[in-house]
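Shown here: the complex without one of its protein chains, the others still in place.
Naming follows writing order (A and B), and every chain is counted from residue 1.
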Amino acid sequence: MTRELTCIGCPMGCRISAEIQDGKIIKIEGNSCNVGKKYAEEELSCPKRMVTALVQVQGAREPLCVKTREPIEKRLIFDCLRELEKVSVVRPVHIGQIVLKNVCGTGVDVVATREYD
Amino acid sequence: MKQIDLLIIGGGPAGLAAAAAAYESGCRDMLILEREETLGGILKQCIHNGFGLHTFKEELTGPEYAQRYIDKILEYGIPYQTGAMVIEITPEKTVTCVSREKGLEQFSARAIILAMGCRERPRGSLGTPGWRCAGVYTAGTAQKFVNLQGLMPGKRVVILGSGDIGLIMARRMTFSGAEVLGCVELMPYSAGLKRNIVQCLDDFDIPLYLSHTVIDIEGKERLSGVTIAKVDGDLKPIPGTEIHFDCDTLLLSVGLIPENELSEMAGVKLSPATSGAIVDDRLMTSVEGIFSCGNVLHVHDLVDFVSQESARAGENAAAYLEGRLDICAQRIPVVAGSGVNALVPQYISQSANCPTTIMFRPRAVRKNAVVRVCVGDEELLRKKYRVLAPGEMVTMTLPADFMQRQAAQAQGAEVLVEVLE
Partner (left out) sequence: MLDVVIIGGGVVGCAVARELSRYDLRILLLEKTADICNGQSKANTAIVHGGYDAQPGTNKAKFNLLGNAMFEQICTELEVPFKRNGSLVVAFEGDDEQMIDRLFERGQENGVPGLSIIDREEILRREPNLNPTAKRALLVRNAGICCPYELTQAYAENAACNGAEFIREAEVTSILPNPQSGWLVRSMAGEFETRAVINCAGIYADKINDMVSQDHFSIHPRRGEYYIVDKKYAGKFTSTIFQIPTRLGKGILVAPTVDGTILLGPTADDIQDRDDTRSTAEGLKKVLAGAGKSWPELPGRAFITTFSGVRAHCDRDDFIIGEAKDAPLFFNAAGIESPGLSSAPAIADYLAKMVAKRLKAAQNPNFDPHRAAIPKFREMSCQERKLAIAKNPDFARIVCRCETVSEAEIRESIRRPVGARTVDGVKRRTRAGMGRCQAGFCTARVVEILCEELGKSPLEITKCGGESKMLTGFLFNRGGGEE
């Protein structure tokens, strides 16, 4: 079986074809670099995504933008968003500050991505 | 009137990178004028990741990417003024600016870097039939509402156009609890980056309707639905292919237009292909001492390229101010051959002795294509591409010495860029 993938590792968006036999990848083609190979392997076993989101700031309507420090499992995106919905941070917030630790038990922290005075 | 060496119009990614580079090249008497209340430009609302892979070798969000440059500006102590709207630039480089703090100010600048960015193409220019109801927004307006103001523009969304902001907003609206019913693209290919199709549409099973367009916008007051239809080879809707969506929001991501009203006031000549200034390899416009970079010059797909290009504009502006830029040098034209659109720069000066970057957009999707750059009969570069698409800019770097070659020295020489099948 051949699976066609578009690498999201960088904006080049390489078209990768991966040949799978007995649930194992036996050949990966079309990637321009190692990122593509890793992406294909991961995408076919346990796809991951960075999640960027907005969280509430106490006493303000303007939200704070945040991200998962590392990609998390794709299937956990909406669980992650639901957890973030419960977060309400107190300002000031600095870029890189942890907003939520170990989101959904992934071991990945969610951090602020802007300065918020 | 205040005398100043360098004025940078715009404090977004282009203006910030240009300012930092100008400083690094020795310029000290300079000022950034930014119309919004904070620096960062459109990156402030681009809270998704995917920025900076080329520049910082890591994946940043828009605000993080902007902050890296803002930190540089602060570190260098480059002066900037926010809430400052430039309302006029003359060919003599007199700049009029208004701000709440300082009122109306006039500057006489020795050099100017235009870094005003671009705007989104609105619904009106499409001539889409239907009602002019509430609920039709450009994707960027919706992005501002959600990401900066915490306001939701709608609950059930259709997106017209597959530009990157539209794709990004498909995901953002989904994350924010809205339902995105589909993304409708007139052309047979997407206008946005492939990775955005995957992670903004495919990941959430949002259908992409290629070769479709919106043919009716319904709702007397608030949008209540849209009808889309497949289009034929001439991009005309095909009767019988209509699909109707009940929705309260239509987001448009149908193109970006460089915002060159100020450039035109300054007498800067524009290219119909890019809607930006005509520049040489130093990014100098048709007006001596006025440089242009970033999305006001031509619409980029990646901010990293905006920063790179703008840094060159900053370096060259600094060189110009020190009299190090040979402005009398002969310039040879760079010509867009078959398959090449929105080519920048349009001229290369014969004094160029550093690698010269040429950027363009392919006219159509091409598989296994070759891009060739020639000067006269001499081939300078040839590069193979597995896929070329109008949504993705092609960058070619010419060798540093090519201007010294015989063919470049010949009378009537020109650089030809073309896509070969």
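In the analysis below, a contact is a pair of C-beta atoms (placed from the backbone, for glycine too) under 8 Å apart; a residue touches a chain by one contact, two chains touch by 3 or more.
Given the structure is predicted, the values throughout are model-derived calculations rather than measurements.
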item	value
Among B:44, B:68, B:93 or B:123, residue touching the chain not depicted	B:123
Hidden partner chain, touching residue among A:54, A:77, A:93 or A:108	A:54
Hidden-chain contact residue, picked from the options B:2, B:28, B:222 or B:244	B:222
Candidates B:5, B:34, B:248 or B:392 - the one touching the absent chain	B:248
Residue among B:146, B:296, B:340 or B:358 touching the omitted chain	B:146
Chain B residues that touch the omitted chain in the full complex	35, 83, 85, 87, 96, 98-100, 103-104, 106, 119-120, 122-125, 127-134, 137-138, 140-141, 144-146, 148-155, 176, 215, 220-222, 237, 248-249, 259, 261
Contact set of chain A toward the excluded chain (per top definition)	54, 56-61, 63, 85, 88
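Here, only the chains that are shown with their structure count from here on.
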item	value
Chain B contact footprint on chain A (complex, rising order)	6-11, 13-15, 30, 49-50, 52-54, 56, 61-63, 65, 67, 74, 77, 81, 95, 113-115
Residue numbers on chain B that touch chain A, as the complex places them	44, 47-50, 53, 59-61, 63-64, 67, 146-151, 175-176, 193-195, 197-199, 203, 301-302, 386-387, 392
